[in-house]
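Of the protein chains in this complex, all but one are displayed in their positions.
Note that the chains are named A and B in the order they appear, and that numbering of residues resets to 1 at the start of each chain.
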Amino acid sequence: MRYTPSILAVFLMVGITGLFSQVTAQVQARAAGQWVMPRTADGHPDLQGNWTNATITLIQRRRDQDAVYSPEEALRLEGGRAARTEALNQPSDPDRKAPPVGGDGSTGAAGGVGGYNYFWIDAGSKVAKFNGELRTSLIVDPPDGRYPSRTDAARQRMSEASQFRRQFGQYDNPENRPLAERCIVSFGSNAGPPMLPNYFYNNNYTIVQTPDHIMIMTEMVHDVRIIRMGTPKPLPKNVRPWFGDSWGHWEGDTLVVETTNFSPVQLNRGQLSGATENLKITERLTRADEYTLNYEFTVDDLETWTDSWSGEVPFTRLPGLVYEYACHEGNYALFNVLRGARAQEQREGSRQIPKR
Amino acid sequence: MLSFVFKLVRTLRRTTCSVVVCMALGAISAYAQTAEIPRTQEGKPDLNGIWQALGNAHWDIEPHAARAALQMQPGPVVPVPAKDLLAFGAVGSVPSGVGVVVGGEIPYLPEARARKIENQENWAERDPEIKCYLPGVPRATYMPFPFQIFQSASHFFIAYEYAGALRNIYMEDPGPAQVDSWMGQSVGHWEGDTFVAEGSGFNDQTWFDRAGNHHSASMTVVERYTMTSPDHILYEAMIEDPQTFSRPWMISMPLYRHVNNDARIGQFKCVEFVEELLYGQLRKNPIGSEEGR
Partner (left out) sequence: MRKNQTTLAVAGLAALIAVVPLMAHHAFGAEFDRDAPIRLQGPVVRLEWVNPHAWIHLEITKEDGTNEVWMVEGGTPNTLLRRGLRRDCLTPGTVIIVDGYQTKDHSLARANGRDVTFTDGTKIFLGSSGTGAPYEAEMLAARQEQGRC
């Protein structure tokens, strides 16, 4: 479109006036202590920037737990986390010897060898506060805050997958290692959907918003989700990328994202294990205040779970940058694991497939 | 006032004119054309969309003749493709190109030029693209894969299809990068209608192409993205690296918009594709070993 100078001048004046009145309104509101929803030029809430979903709150509630913590309970948990950090910051004995033969007794992922120092970890320091409530789980539906049961058909699918895996020792091939260890995708369901914390570190995201796309980058393994806005033109059924195919639209001030076409590997992993190609996940993002995005999700696949299940996760402003997590390029660990398994087999003179 | 000028220009063009006047008129028409490029609400050229380079800079950014393969071995008469590349046949052959380096040749320092030749001779071991490593800058721009620009008032983000590479080009300088990275750290600003991205903090692991052209961790890259029409961007990148080159040098090429309505970038997560290559020998039963087949 060709802009003649007079039209340009009019636009400029209207634009400046409009901007001025908007700025004035915002300044007045801020002076009155009110938070004003920041908006992009097309009038939608501005969801952009760096966010984190790191939290102490786990995905699933314990069977005996209430839906919310009391303020005292929450403080105790957060204080415990802070106390642990402080304790682990204390100096060690410079004359300490090597740790014991046979392992140091550490469990879980620390694997008996003590992992590494706690200062590398950044698992979150706060209980998840969603709409003012101190949540005991990220799952809110079913009402007990726990994953719903799977259908018989889903269990069958999982059992078959399990049987396939059992043909192999867990260190036999790179393909037998977890996807995150192979640097193919982020830990757990970081990129999702649904986008869940990994309870380790780097639970960070960058959101960029244009009139027809929303881009969500997960720090871990630089996973990118591109959400196309408007009427869905979904991919063919046999095209199933990682993180699925996402289409978004606005419902008032909430961004609604619907995702289908999940990769078969993603349907065989973690929370989504046993799901079918008809899996659909719906997410809602609402800017709650200056520092918070309310993230809600619903997982739907009645061939897999007896009911749909939903969660609510606060994403808070990340005070810092999101850094490159190149992963594959520096993946000594996978090499060490495979080499180590071969070396151990040689030492043991074992040619059997090791038991899991 | 401007509309009067436009009318005057059209009238003058219909009459005879000297070279100088014609050039001036051409420049004014060209300006009238750039007024057609899509603009954001903030008035900047709108670079949102899916873009891709044509040509074969990804093979070799310097002018080059076609050749049989990226790595050769001595043959009975002339060199022939290296053993590992034979099965590719013509699929693995390198097309000719006039290059994208402004001025023709990369101004290597002597030791760096020797290293480039060594890289070429050992391409199969050394090219980071083979291992699906992140391509770095500017190679990411002209890989034979599309990329998508997400441009808002506050952000300028590029997602590349190849290996899921990405760059968040900061619109505010966060200070120098404290750790080197594959895609570097870039800070962007507008100079008129050109988006300028200044990149630094690159590691020394990436190449410029499949021809062994390399750099050190001191490299800085200044890119300029200028929309020359609604569907074209003129891409220029100035590379400066006193450890490797005797002076700064520039590459230049057009970028073309994917104009089909349902254009989208695909997913090329190639890490899985190279596991046999990288870890095959570490399997419990490697393929080709007694127990493996």
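The rule is short, and it goes like this: a contact is a pair of C-beta atoms (placed from the backbone, for glycine too) under 8 Å apart; a residue touches a chain by one contact, two chains touch by 3 or more.
Being a predicted model, the structure only gives us computed values, none of them experimental.
The chain omitted from view is touched by exactly one of A:Gly115, A:Pro148, A:Pro211 or A:Pro234, namely A:Gly115.
Interface note: of A:Arg240, A:Arg269 or A:Arg287, the residue touching the hidden chain in the full complex is A:Arg269. Considering the full assembly, A:Asn89 is the residue among A:Ser70, A:Asn89, A:Ser149 or A:Ser162 that touches the omitted chain.
Not every partner is drawn; the one left out touches chain A at residues 58, 78, 81-82, 84-94, 96-126, 170-171, 177-178, 180-181, 183, 187-188, 198-202, 219, 269-270, 320-321, 323-327, 329-334, 336-337, 339-344.
For chain B, the list of residues touching the undisplayed chain reads 178-180.
The rule we apply is simple: only the chains that are shown with their structure count from here on.
Centroid to centroid, with C-alpha atoms defining each point, chain A and chain B lie 31 Å apart. For chain A in complex with chain B, the residues that touch the partner chain are 1-6, 40-42, 46, 48-49, 169, 171-175, 182-184, 206, 208-213, 215, 217, 221-224, 226, 228, 233, 241-242, 321-324, 326, 328-329, 334-335, 338-339, 341-342, 345, 351, 353. Against chain A, in their complex, chain B makes its touches with residues 1-3, 32, 35-36, 40-42, 48, 131-134, 148, 150-155, 157, 159, 164-166, 168, 174, 179, 181-183, 205, 262, 264-267, 269, 271-272, 275, 279, 282-285, 291.
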